[in-house]
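For this depiction, one protein chain was excluded, whereas all remaining protein chains were kept in their positions.
Naming follows writing order (A, B and C), and every chain is counted from residue 1.
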Amino acid sequence: MGSLKLQSFSVDVGCFPKFRVKKGNARSLLVRGSAVSSPQSVQDADLKVQKLKKAVRVGVLGASGYTGSEIIRLLANHPYFGITLMTADRKAGQSIGSVFPHLITQDLPDMIAIKDADFSNVDAVFCCLPHGTTQEVIKGLPKGPKIVDLSADFRLRNVDEYEKWYGQPHGAAELQKEAIYGLTEILREEIRNAWLVANPGCYPTSIQLPLVPLIKERLISLENIIIDAKSGVSGAGRGAKEANLYTEVSEGIHAYGITNHRHVPEIEQGLSDALQCKVTVSFTPHLMPMSRGMQSTIYVKMAQGVTIKDLYQQLVSTYEDEEFVKVLEKGAVPHTRNVRGSNYCFLNVFPDRIPGRAIIISVIDNLVKGASGQALQNLNLMMGFPENTGLQYQPLFP
Amino acid sequence: MGSLKLQSFSVDVGCFPKFRVKKGNARSLLVRGSAVSSPQSVQDADLKVQKLKKAVRVGVLGASGYTGSEIIRLLANHPYFGITLMTADRKAGQSIGSVFPHLITQDLPDMIAIKDADFSNVDAVFCCLPHGTTQEVIKGLPKGPKIVDLSADFRLRNVDEYEKWYGQPHGAAELQKEAIYGLTEILREEIRNAWLVANPGCYPTSIQLPLVPLIKERLISLENIIIDAKSGVSGAGRGAKEANLYTEVSEGIHAYGITNHRHVPEIEQGLSDALQCKVTVSFTPHLMPMSRGMQSTIYVKMAQGVTIKDLYQQLVSTYEDEEFVKVLEKGAVPHTRNVRGSNYCFLNVFPDRIPGRAIIISVIDNLVKGASGQALQNLNLMMGFPENTGLQYQPLFP
Amino acid sequence: MGSLKLQSFSVDVGCFPKFRVKKGNARSLLVRGSAVSSPQSVQDADLKVQKLKKAVRVGVLGASGYTGSEIIRLLANHPYFGITLMTADRKAGQSIGSVFPHLITQDLPDMIAIKDADFSNVDAVFCCLPHGTTQEVIKGLPKGPKIVDLSADFRLRNVDEYEKWYGQPHGAAELQKEAIYGLTEILREEIRNAWLVANPGCYPTSIQLPLVPLIKERLISLENIIIDAKSGVSGAGRGAKEANLYTEVSEGIHAYGITNHRHVPEIEQGLSDALQCKVTVSFTPHLMPMSRGMQSTIYVKMAQGVTIKDLYQQLVSTYEDEEFVKVLEKGAVPHTRNVRGSNYCFLNVFPDRIPGRAIIISVIDNLVKGASGQALQNLNLMMGFPENTGLQYQPLFP
Partner (left out) sequence: MGSLKLQSFSVDVGCFPKFRVKKGNARSLLVRGSAVSSPQSVQDADLKVQKLKKAVRVGVLGASGYTGSEIIRLLANHPYFGITLMTADRKAGQSIGSVFPHLITQDLPDMIAIKDADFSNVDAVFCCLPHGTTQEVIKGLPKGPKIVDLSADFRLRNVDEYEKWYGQPHGAAELQKEAIYGLTEILREEIRNAWLVANPGCYPTSIQLPLVPLIKERLISLENIIIDAKSGVSGAGRGAKEANLYTEVSEGIHAYGITNHRHVPEIEQGLSDALQCKVTVSFTPHLMPMSRGMQSTIYVKMAQGVTIKDLYQQLVSTYEDEEFVKVLEKGAVPHTRNVRGSNYCFLNVFPDRIPGRAIIISVIDNLVKGASGQALQNLNLMMGFPENTGLQYQPLFP
């Protein structure tokens, strides 16, 4: 099916890339970068052409939230993905510039209600809808488009677990079986062949990236994994809530969702999978006065005879060929602001004062690697493009 | 000696308090509040009189830093303590208003170099000097004034431990024996009779207040106490450092001093004292984009058979008569911003997902209960005044 | 008359006021200062007594918003005003601690719906309700309690002007005639004798304090008064609005309400009154990433022959006896953070590069001098107490 679709955009049109994509490899690709463009007047014409010609027609469902706008930002410089459909029920009829003035220069279709969307014209869909509404929506979509769902609706394989944590029955249990969990670096091959990817939550991403390889290699104890996580406010979305007002958030910190944050079953599912062994974690998220960024400080006990150096080496060897997961130099402390706006995860591991224990720190931008960036990374894979396409933004600091 | 000094200012002068303090109880005190004053013109005259008449003449050494300015703020409405000496070597000759424009309305002596200070005219001293310089200074002071030292110089009873963590030999080992550790709620009676109080560090305050009573009652295991702490930037002082620039701190978080923060030995000393049993903790501080505030999230294992309810009850009963330490209602999460600017410590305890474990959260304002507020609380005690004098500021929110 | 009232509570019992208040119906109550208190157990008993004995029973209507909570914070240490009634329709039945956890230590009545309030038991009312709802509410109150209205509902003498700017007819035109505009330093004597005070808006306070005396003395031109104002987010209240989310406000600035902010007619009314001459101003407010604080940067043309020194001298002489309005030293720039949490207004005047022009800068805390602090200052006056009672908080910095 993927190849069918690929054919549909491998046509050669003028200055636009003539290319052939073989599944999973980009070797014989003939590509022209879009990074260079001509003066504005020429460029405008170009843009139109280019817009028509972008090979993959992408729909963004729920485009008026922060993960939606982040998809749009990332696709702005993507050479193959062009947005041809945007839905936002409460903003239907509005332009992107009126909903997100920072994207006013983007030439995009107006938002429409999801019920008015014509999915026959899209090759892929980013689904940025709220948890609990997505199962029905995706069930109702025509077969064909590849889907990356950024909600939690397809992340838990066990539909009872879903019901328990989300307070409502799973609405698409049969589709759940086909959904692939989109933690790219860990499940790359499965994702490549998937048509429905459940994009991981932000906390689970920042936690599983360091822990899964360590658990797989039996380097850390499965008991008493204690995770103290800190998130920026954008993780709470753009909905108007008193708790997220500037005045309520700035200049302070507090924990929330202690023992019952909905990312817990997702984290435990991922860690349990690593060794096929049930893991229960201690997970305490905190809300920070920052818009973007997430840090997980993870306190673990090393397995008998294992040293910090072993943990470090394992992480280095797991990620040495990865573009987006970086194990820092020994002793260097990951800062959230050093990955802001980028798809990077920075990691490191430190000895604890308590003998036999280690402290692992990982940082991501919750809206990029923790949401829309990883979603794009996944769709690139699913469509047969190099995984980093459109994702090579360096972090914005300061 | 305390009573001698008390006599020296218990003379009745006009409207000013004629009072007798019986140790530990304020029952027969006749006091006049300063909260009500007259129109400005009258008041100005008043202020002068009042300034002369404030019973206790206080010196602030190192008045140009944040703990110094916070002492001044708190004393602005203190009915008995009047500042008559302020030192700041690098700002010698400057007025308070030029160093701290927010205190421009305070009628205070100019800053002088410490070498020019005349200590014969002060009854008490707040020592807000940098770590490592204070031992010599205090050794050189004339006997007489009561001293609250806000630096770390007298906090560690073991002078070898001091040398190990602070990188230089202790300069006043003999005085160390007389210094009392000023964690008010835990060591109140010792403080009352002390002449030299080592005011606790901010992290140690936020950590010991919840843990000491739980350890004393053997409710938690001494093993694997894991402390993930978050501090505002004011804890780093007013010195110009790149790492503390707005651009380097805002909109992000990072850990620092992992395994080697200097508050570690102080924390371990306090916890070890509780049961006369050596405790080693895991302690990871984080720098937050906020000026004030500190949270310690503490992960502990409960002793065999102990429940969350037991921990909660112990904290409640320990602190039910305390004005400044508040155990919140069951389930209520302490927020740093709810104690900002005040001397409160808010506490609570939560069940962990991992059976047998608990999560304890405590929050303080690092400059108040974590520094200058507790210092004043201590000096009030040492001078025989009600402990909360001058400290009844409600938190500033938002 | 002021002196009569002052006498009424200057009766000496020991040094502490036993007093009778004639106006305001708080007649024979006994009061005790709260500045010094005893250990907690004693104090708790005390508090109850104290609560009964606070001379003036105060109601706070709309206590669940930021101006309401700020009133409560300020009254926490007020020796005469005790809150006996709090309304908040949407939070009816809730305790103060559940609505404002930073006030959890305050022993206050639960919030009730305004329709359930018994106004026969209050001597004074702070009305912190939204604009447009207050006229009806105040019209419905029994005569007796003194009222300070923090909304805009009684600020505009011209009821047509009110209708024009607020989009609805004035609901209590007859009461409007009795309302006194509460800009304390300018209209002190009128306020002293008022029963209904329209507390000024935050922008108008920061603008009129410097401009009214300069206009009165004909030192500046009435033409082309250009005001560029910057406000913290708390001015927008606690209502959940997308525009005030942390993510929408932090790390940026923008203008709003250009040419049509509702404070314009209030500013122009105040400036026009100064010389009985219609003034039209240019007023552009900006929203800042800060919770509290307001700066007005005011660009004016000096009258013929007038110098910067003249402006400065006029401001100095106008405010030299005022406790809360401070003209800084020549060249010193007012910072909003230097008045945070306090009732101060800091002012200064600077020469412009353009000959004949001047730049005036004034800063206040929008929630204190710009709202609840000035409201308390006014009620103190109206009840015959020293104006600064309960208001002597020094600014909280950093």
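What we mean here is this: a residue touches a chain if its C-beta (ideal position, glycine included) is under 8 Å from a C-beta of that chain, and two chains touch if they have at least 3 such contacts.
Values in this document were obtained by computation on a predicted structure and should not be read as measured data.
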item: Residue of B:Asn121, B:Gln168 or B:Thr247 in touch with the missing chain, whole complex considered; value: B:Thr247
item: Options C:Ala179, C:Ala236 or C:Met288, residue touching the unrepresented chain; value: C:Met288
item: Residue of A:Gly93, A:Gly140, A:Pro169 or A:Pro398 in touch with the missing chain, whole complex considered; value: A:Pro398
item: Contacting the left-out chain in the complete assembly, out of C:Thr247, C:Gln269, C:Ser342 or C:Gln394; value: C:Thr247
item: Residue numbers in subunit B that touch the chain omitted from display; value: 66, 233-234, 238-242, 244-251, 289-291
item: Subunit C residues that touch the omitted chain in the full complex; value: 223-224, 226, 228, 230, 232, 247-248, 250-256, 258-259, 264, 280-284, 286, 288-293, 295, 297, 299, 301, 333-338, 340, 350-354, 357, 359, 361, 363, 398
item: Hidden partner chain, residues of subunit A it touches; value: 14-15, 26-27, 29-43, 45-46, 66, 69, 72-73, 76-77, 79, 97, 100-106, 234, 250-251, 291-292, 321-323, 326, 328-329, 332, 335, 337-342, 344, 346, 385-390, 392-398
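In this text, only the chains that are shown with their structure count from here on.
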item: Self-contact between copies subunit A and subunit B, residue sets same or different by half; value: same
item: Longest centre-to-centre distance from subunit B, chain (CA-based); value: A
item: Chain centre separation in whole Å, for subunit C relative to subunit B (CA means); value: 33
item: Inter-centroid spacing, subunit C versus subunit A (mean Cα positions, whole Å); value: 48
item: Cα-centroid distance, subunit A relative to subunit B, in whole angstrom; value: 44
item: Subunit C: positions in contact with at least two other chains; value: 66, 234, 250-251, 291
